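Working notes, beginning with the structure itself.
Selected chains only, in their assembly positions.
Letters A, B, C and D mark the chains as written, and numbering starts fresh at 1 in each.
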Amino acid sequence: MIIKTIFAGSGGQGVLVMGYILSTSAMMDGKQVTYLPSYGAEVRGGTANCTVCISSDEEIASPVASSPDYAVVMNKPSMLKYQHIIKSGGVMVINSSLVDAEPDRKDIEIVKVPANDIALELGSDRTLNMIMLGAFAAKTGISTQDSLMNGLSVVLKGKKGDVLELNRKGMMRGAEYV
Amino acid sequence: MNEKVLMSGNHIIGEAAVRAGCRFYAGYPITPQNELTEYMASAMSRLGDGTFIQAESEIAAINMVIGASMAGCRAMTSSSSPGISLKQEGISFLSAMELPAVIVNCMRGGPGLGNIAPSQGDYFQATRGGGHGDYRNIVLAPGSGQEIADLTAKAFEYADKYRTPVMILQDGMMGQMMEPVIFPDPIDPTKLPPKPWTLDGADGRPSRVIKSLLLDPLVEEALNWKLFERYEEISRAIQASETYMTSDADLAVIAYGTAARIAKGAVKRARQAGLKVGLFRPITLWPFPKDSLLEINKQIKNFLVFEMSTGQMVEDVRLSLEGAGRVHFYGRPGGPVSTPHEIEGEIRKIYEIRA
Amino acid sequence: MSKKIFSRPKYLKDAAFHYCPGCGHSIAHRLVAEVIEELDIGKIAIGVPPAGCAVLAYDYFDVDIAEAAHGRAAAVATGIKRVHPDKIVFAYQGDGDIAAIGTAETIHAANRGERISTFFINNGVYGMTGGQMAPTTMLGQGSTTTPGGRSMIRDGGPLNLSEMLGLVDGAVYIERVAVNSVKNIRNAKKAITKSFKVQMANLGYSMVEILSPCPTNWKMTPVEACKWIDEHMTKVFPIKVIKDQVGKI
Amino acid sequence: MAKKTERGRITIDRERCKGCYLCISVCPNEVIIVSQSLNQQGYYPAEPKNDNGNEGKACIGCAMCATICPDIAIEVYRE
């Protein structure tokens, strides 16, 4: 079975890193995985998104998600754009600090995470995406916190220890929140 | 064994090229292949013994590659559709002068400026020779991250072995998508077999010339037939394709690259629904894997060619089958990425026609 | 009662720019549109934007627009102008477009003295494709294709296309301006006006090079980017009239 | 140039503003500030200070802000 997740938000919110960390940890768990970022002119608008497909066994045909199982949305435009394509029964994790409006889908599960507020507590909004990722993983079980941590440490290889620590903390807090 | 890493198609080509001993890259930015150009920039400055040049144009880039190849270096350039059109004169010169080179076309939507979405509209240009004169280039179409790495290595191998340009034909999705990949150990370029024809100064040997000007028609004709013979040899030697669930199939979908990934998903869905469908995926677009297609043609008489174009490879399918099978076509030109579900629908239509 | 003394020019469609915050293209667009309005040439103007961030200029300028392949605006503009000598044709090009792939077309259009106006947006980088080196990138300046910054020995130095065009007979007016401050913006508008007038008077080829911030690829805030132009870019690309065979017009 | 005595007024289109703050950097009288709330594009737009908010300093309608505003979000009025 292939699980497809879309991460979406605006440029500065570390959306692509979220997907990259999830993909990396999935790969390290020996799973099939594809990661497809938005690219080129799309980016100029200031929005960014990426699609991660994970499968324990079968090859992944298309890295594109016309109807994703999950979506993690960091701002209002993204919520409005992606709520309509999520699979029925799917999950949408919303950064409720920035998204005031309510999705009108009733057949999907909504998880609200006040990421900016939590980030504020942690004293750095560079943890924004980790908080969301942690919450998302905890909620859906798409990945264990441990393997996420492995992915994190590979992706942040070379970065200073405190950066790693900060992201780790964010992920924990996100996980705890849900 | 080397460790598995997650990389984008564009980066994979760059890393695989460096490991294949490529030490010269000249290119010009264009989406969706910029990551490859950028990767080569940092790789060459990391290596120290390699050259990266951001050329002033695609034309300059291909001509720099010509020079580097004449000098005996494994050389590569890359671009996307419009930039590849500009390289056609240079590609014709490479072919005429029997120079190895690897050219990457990360296709985008066209014609014209088009867009940067994945597309397969440059098949004719790649396989028929968009440049002038009688020549063919080897064209390799990877279908996954790992295959991008493997075919990039092969591209340099073929280029040197057959003294011909080799094109890696992928699209924006292949170039941008990250997948796990394991690279082979790097080759030491100084250990590669010597090339007795390169230009490095006439020291202790007669002076050489590498040229394509052959004013005498009979001499030019001789070159043309010589190249023709070599193309025949290549056709016999390197045809490659993947067949999936064709042994008992009534219908085979034929697709390459991104389209083939989607088609494979569609075939699986159709199989689950009990339809006897298989997939034929050309890996070498030129030479077109005619032999293995004719092989499955013994069993399968019904084909659905799926391309992200208005229909180009379908001509090679028809040329191969010469009437020995019904060839249907489904195309999505200009950038939209189909879903396996969509292609399954097309499969069913034909299935119904048949039934 | 209060009167409006500043508002949107007539020849810009009422569409929000897609350009990044603080992008010089936005300012340059407005200036060109203002001048077209003031000279009342909107009904005879034909613009030729480049492949570059300004490729979508047709979404903004409310005049006829001809798309050119990357680098070929000068040739396309030549074709249009020769067929319609009575119309006003302008090319709008980025530094990569005009000074790299378009080098030959630009120099030879100028040399033929084509009666066109060229606006050359020098932001020292390939903006649209994501921040690669441009011919006008400064030594030491970072880009995605110059690890460690642009190096003279590997990449060569910044190219002064405008000065080169100054040597060409067909070019009668070449000026370099900037859009990084109110004062510079006002001078830029004067130069754009003069370039159009040179064409209206059928005097020859003219070009205005516009130093323009690209905060996104320079990885600076817009305010920093504007300061950087003063402190660094103008050292290599001095703001000045490079050639003027026209004088007062 | 507008005389210092002269009184002016500007309006800023919240949704057109991209928060580059070039206007703020050039306003001689510092009568433009950053809004507290995001606009639809996700930017914190600039907004005019209410006149008497800047210890007497007020907009003089010099239009410098509008001249440098890349996104033509500012309109300037003179009394």
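Here is the rule we use: a contact is a pair of C-beta atoms (placed from the backbone, for glycine too) under 8 Å apart; a residue touches a chain by one contact, two chains touch by 3 or more.
The model shown is predicted, which means the values in this text are computed figures rather than measured ones.
Enquirer: How is the whole complex made up, in copies of each labelled chain?
Expert: A x2, B x2, C x2, D x2
Here is the rule we go by: only the chains that are shown with their structure count from here on.
Enquirer: Quick one: chain A and chain B, Cα centre-to-centre, how many Å?
Expert: 34
Enquirer: Give, as an integer number of Å, the spacing between the C-alpha centres of chain C and chain A.
Expert: Their C-alpha centroids are separated by 41 Å.
Enquirer: Mark out which residues of chain B touch at least two other chains, giving numbers and ranges.
Expert: Where chain B meets two or more other chains at a single residue, that happens at 31.
Enquirer: Going by the contact rule already set, what residues in chain C reach two or more other chains?
Expert: Within chain C, the residues that touch at least two other chains are 20, 128, 130.
Enquirer: Which chain D residues qualify as touching chain A in the complex?
Expert: 38, 40-42
Enquirer: Given the complex with chain B, which residues does chain C contribute to the contact?
Expert: Against chain B, the touching part of chain C is residues 51, 55, 67, 69-71, 96, 100-101, 103, 126, 128-130, 132-133, 135, 144-148, 154-155.
Enquirer: State the interface residues of chain C toward chain D in the complex, per the touch definition above.
Expert: Answer in residue numbers: 1-8, 12, 16-17, 19-27, 30, 181-182, 185-186, 215, 221-223, 226.
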